[in-house]
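Have a look at the structure that comes next, please.
Note that this complex is displayed minus one protein chain, with the remaining chains in position.
What follows is chain A.
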Amino acid sequence: MADTPSRPTEMTLAQARDALANGELSSKELTQAHVQAVESARQLKAYITETPERASTMAEAADARRQKGESRGPLDGVPIAIKDLFCTKDVLTTAGSHVLDGFTPPYESTVTSKLWDAGAVMLGKTNLDEFAMGSSNETSYYGAAENPWRRQGDNRPLVPGGSSGGSASAVAARAALGATGTDTGGSIRQPAALTGITGLKPTYGRCSRFGIVAFASSLDQAGPMARTVRDCAILLGGMAGFDDNDGTSVDTPVPDYEAALTGDIRGLKVGIPKEYRVDGMPREIEELWQQGLDWLKDAGAEPVEISLPRTHYALPAYYIIAPAEASSNLARYDGVRFGLRETAGSSLDEMYEATRAAGFGDEVKRRVLIGTYVLSAGYYDAYYNKARKVRTLIAQDFAEAYKQCDVILAPTSPNAAFGVGELADDPIAMYLNDVFTVPASLAGLPALSVPAGLDASGLPLGLQLIGRAFDEETVLRAGEVMEKAANFTAEPAFVAGR
């Protein structure tokens, strides 16, 4: 491990944890440095809401606990950011949408509750695509978060990916030690890859969805985003666990994820799915993929050629199932009980129409329309039901593959960060950003994106490890080995406080 940096914001979460534990640093100091970093990084629009006072109070409480010898563990006193899709009690929660104007929930999401119980400190709520629908952060009502990276010799702003783009941007710019994200079809992994950080989508059911604004309920899953695999392991330990309030939460013990980082992957069988070699894949991504495999091989893993024959159908199935669920999940934004209400006209129907017309952005409307269409009488079997069957087959593909391998290696995204506005008018091109992340989402499997290299223009690229259900440990272990080998030390153009 490298020497601990003097600037607290440039520590990893693990380093900060150690510095807190051995008394080199107080949570108050660590948090103060981050509050300033958040302020100085405002140009990135990574945060929608900053909560410096709450951060300060929480930090003081953490320090007081530590002084009394009552530290709550590795996250006690550690400042983190929360994607603004998690409901936080008495703190504005927007989901990146105008329709939730002024909504401050009277309840806390289970995942954030667990984090606060573990002593984590809230810096604020991070930007996201509206209702987590997007791969660039450009659909946020609060303006697109920017990527702190720039192409070499080109200062035009780039997207941080999405939908957890604000969390990714904040962590990459050293304006948070870690952050929560949510991943429905790639919303943790793709922004992690595009901003040169690490992000893990856990197994569906590993983290509670209670209190997370729903996009597509059968796919949504909360997960950690941080600068290292170890940091993600620590954060996941604070987020995961059974929750009686979420009927899809799975009651299985939470292992010590950090302890899984043994560095020993000898004999690990790494599957390479041939169907992921899509047409037109940039050469540098293909090379990086091979490089990743070589790193794992060098550490004693065995490569296995595998087949996931239904991969081709994953993206279309995803873009039926997710909008279908979304069209229903978003029906509650009707202007009656919370958030925006537009009262044009006098009838209830007019209020609905005006509220939803003004409250939702184009991408959300597009998906609500698609979802309504695929569920409607006469089309249900052709679209939604067919997509569910495809989903089952895709899960079967993975189950077959895991008879031959322990973990699957693939690129995270078919491209590096792109320019703001570049794909904004081409939804299909935008959807193609999810081509490598969606299959694991449909199958509910854990998947980790690790920064592995730079493209020709100096932008980060990520590699993805997909594991068996509830085998986050293997994914993290292999990820850490790859991370070490990649030795990714490049830094974004913008680093807070420098």
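Keep in mind that, in the parts below, a residue touches a chain if its C-beta (ideal position, glycine included) is under 8 Å from a C-beta of that chain, and two chains touch if they have at least 3 such contacts; residues count from 1.
To be clear about the criterion, contacts and distances are computed from a predicted model.
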| item | value |
| --- | --- |
| Chain not displayed: protein name in its UniProt record ("Aspartyl/glutamyl-tRNA(Asn/Gln) amidotransferase subunit B", "SoxAX cytochrome complex subunit A", "Carbohydrate ABC transporter membrane protein 2, CUT1 family" or "biotin--[biotin carboxyl-carrier protein] ligase") | "Aspartyl/glutamyl-tRNA(Asn/Gln) amidotransferase subunit B" |
| Contact with the hidden chain (one of A:S109, A:Q190 or A:T311) | A:S109 |
| Given A:Q32, A:T57 or A:S218, the one touching the chain that is not displayed | A:S218 |
| Among A:Q43, A:Q67, A:Q152 or A:N245, residue touching the chain not depicted | A:N245 |
| Residue touching the undisplayed chain, where the options are A:M11, A:V38, A:A95 or A:M430 | A:A95 |
| Hidden partner interface residues of chain A, rising order | 86-87, 93, 95, 100, 103, 105-107, 109, 209-214, 216-218, 244-248, 324-325, 327-328, 330-332, 334, 336-338, 346, 348-349, 352, 372, 375-377, 380, 384 |
